[in-house]
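Every protein chain except one is present and positioned as in the full complex.
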Amino acid sequence: MSWFDLAGRDLIAETDWTREEYDIAMKVTDQLKGAYYSRIPHPTLEYKTFAMMFFAGSTRTRMSFETAMTQLGGHAQFIDPQTTRLSLEDKPGAGETVKDTAEAMERYCDGVGIRLLDDKIRYYGEADEVMQKFAKHCRVPIINMASDINHPCQSLTDIYTMHEKLDADVRGKKIVIMWAWSPWIRGWCSVQGTALISSLYGMNVVVANPPEYDLDPRVMQDCRDLASASGGSFEVSHDLDSALDGATVVFPRNWFTKDRYEIGKEKEAEIAKQYVSWKYSAERQKKLGNPGYLLQCMPVDRGNEADAEVCDNRLSWILDQAENRLHTQKAILTLTMGGRL
Amino acid sequence: MSWFDLAGRDLIAETDWTREEYDIAMKVTDQLKGAYYSRIPHPTLEYKTFAMMFFAGSTRTRMSFETAMTQLGGHAQFIDPQTTRLSLEDKPGAGETVKDTAEAMERYCDGVGIRLLDDKIRYYGEADEVMQKFAKHCRVPIINMASDINHPCQSLTDIYTMHEKLDADVRGKKIVIMWAWSPWIRGWCSVQGTALISSLYGMNVVVANPPEYDLDPRVMQDCRDLASASGGSFEVSHDLDSALDGATVVFPRNWFTKDRYEIGKEKEAEIAKQYVSWKYSAERQKKLGNPGYLLQCMPVDRGNEADAEVCDNRLSWILDQAENRLHTQKAILTLTMGGRL
Partner (left out) sequence: MSWFDLAGRDLIAETDWTREEYDIAMKVTDQLKGAYYSRIPHPTLEYKTFAMMFFAGSTRTRMSFETAMTQLGGHAQFIDPQTTRLSLEDKPGAGETVKDTAEAMERYCDGVGIRLLDDKIRYYGEADEVMQKFAKHCRVPIINMASDINHPCQSLTDIYTMHEKLDADVRGKKIVIMWAWSPWIRGWCSVQGTALISSLYGMNVVVANPPEYDLDPRVMQDCRDLASASGGSFEVSHDLDSALDGATVVFPRNWFTKDRYEIGKEKEAEIAKQYVSWKYSAERQKKLGNPGYLLQCMPVDRGNEADAEVCDNRLSWILDQAENRLHTQKAILTLTMGGRL
């Protein structure tokens, strides 16, 4: 596990890369961010192409990746899979198979990003399966731009931002990932990703949610394993206010229940309505002993997930965090698509 | 008001920039057009990103901006806002706010272009409000790529083209902006923009339209004020043929009534039908004392707004005018996104 091994690598799940590899990515992020603010050109991927398959919409992910490629001297293609022949159903007559699409794409590009989640899949886990299939059939790096299970580019951004803001001293700090009410009924990838990366880096991680909202048990087990190896801790709590006690960082976010793809969105909305009081507010922010910083991957449902006040005050990191998507992804692209083989 | 002040500046309304600033933009346009036709590379915005938000469709605006960024060494992102989370309704649960979207976008790009008009808005003035909100929350330049009220990139192109074609001698020349019948039911931005810029440059400006089609009174007042300061004149006429008398330049174009967003398109079509004779024809072109040149921002509804003959004869400027969008916008982008701060 070294710099050498990152060239050509996929990044689909947070657990695909080791702590040492994320450290390398953060070191390169520092270098590229420094070059950017010093206006030093850094065309590490000149003439190269990153193909972005956006099954689902996006603001930050699309812009940050496309801008990243421009700053690195290459180009990102924005591809709506509906404009291609691809079908996720693997049967005669249905459309082009993932295998054929992936094997053709690798001939035209130096890396493939895929965003597939929420309403674009039929069951939890399908997006991950599609990405694994792409990875199997593509020798160029496959980068997860948000799936049903994972969101490693966001996760690296989160841990990089926490290192920046907390003087690189995240070990032992408490982070609370709290469920928050919203009519948006959102997927699990961001919250699971933040839980995984925080556990990997030895933080004390608490996921606080109403009982119906327990996350993927396998991911939670991964968190426990990572935390125990890193000297951190991981727990799930169903009591919000006690969970928040002493937290340094809070990540409020809505997500759906494990039954989302069976029961549909209306039933989801009904269950969620019981918990409208689960909101991150100035009141709750003040209760925390230490400054309780706001980490949130955006978009944030203002007034529901979090009050405007806590999004905009000096304890909110959300915009610097959003910007760091650009810098960390430039490191990921540079190392996987441009690294020395 | 100097070269120095243009770096980082927005361009939303024609009146945002002074006469001196448009003169600077035209000087830089000359330089960039010269470099282009001499095949001298001029990558003034290398590695930079211009984010184009196209709420409404476009041919010339999209291609000219995207080509401009390529020629300047950077990249323009073509963004359909429907692929983002943005909502123009500012309330909890509705989608991402303009504030959050704008504040995140400024982290990823060096300038933002917005095109929002016609069927994409709910009332006259809404597009301008959205652009002002973007400008408030974005420290990078906001460039209006056509709104309900203004179209400054087209306007600069128009005045630049008139300077080119009339030996830089536009002062005192008569320009008639005439309403023309078409089933297209189009917005006001282009005609108001041309009226404003022509008034700023001391032309004798006449807007000729049937009584139902008077334009925005505030914009018309701006025209009067600009004309009086520049030594030009501005008037509105409801009599087409006398208005055309002695004109050097004619801009025929359909537009809707002030009630467009209350009465809807069918009622609009009904009102318009009374004036099918309002068309720019070879007959009308010949009546003008001087050569009456055709200025039209395209698309032109051939056979309705203007006869094919006047679009294609030697008095038609429309294609050189279309091309100048590229050159003037390269100047705007270079000065606002690349200028020395």
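Per-chain numbering from 1; labels A and B assigned in written order.
The rule is simple: a contact is a pair of C-beta atoms (placed from the backbone, for glycine too) under 8 Å apart; a residue touches a chain by one contact, two chains touch by 3 or more.
Given the structure is predicted, the values throughout are model-derived calculations rather than measurements.
Looking at A:11, A:105, A:220 or A:333, the residue that reaches the missing chain in the full complex is A:105. One of B:15, B:31, B:67 or B:132 touches the chain omitted from the figure, and that residue is B:67. Only one of A:78, A:261 or A:275 touches the absent chain when the whole complex is considered: A:78. Listed for chain B, the residues touching the missing chain in the whole complex are 41, 43, 54, 57-60, 62-64, 66-67, 70-71, 73, 75, 78, 80, 182-184, 298-304, 311, 319, 322-323, 326.
Residues touching the missing chain, restricted to chain A, are 46-49, 51, 74-75, 77-79, 82-86, 91-93, 95-97, 100-101, 103-105, 107-109 (touch as defined at the top).
Heads up, the rule we're going with is that only the chains that are shown with their structure count from here on.
Distance between chain A and chain B, defined via averaged C-alpha coordinates, is recorded as 41 Å.
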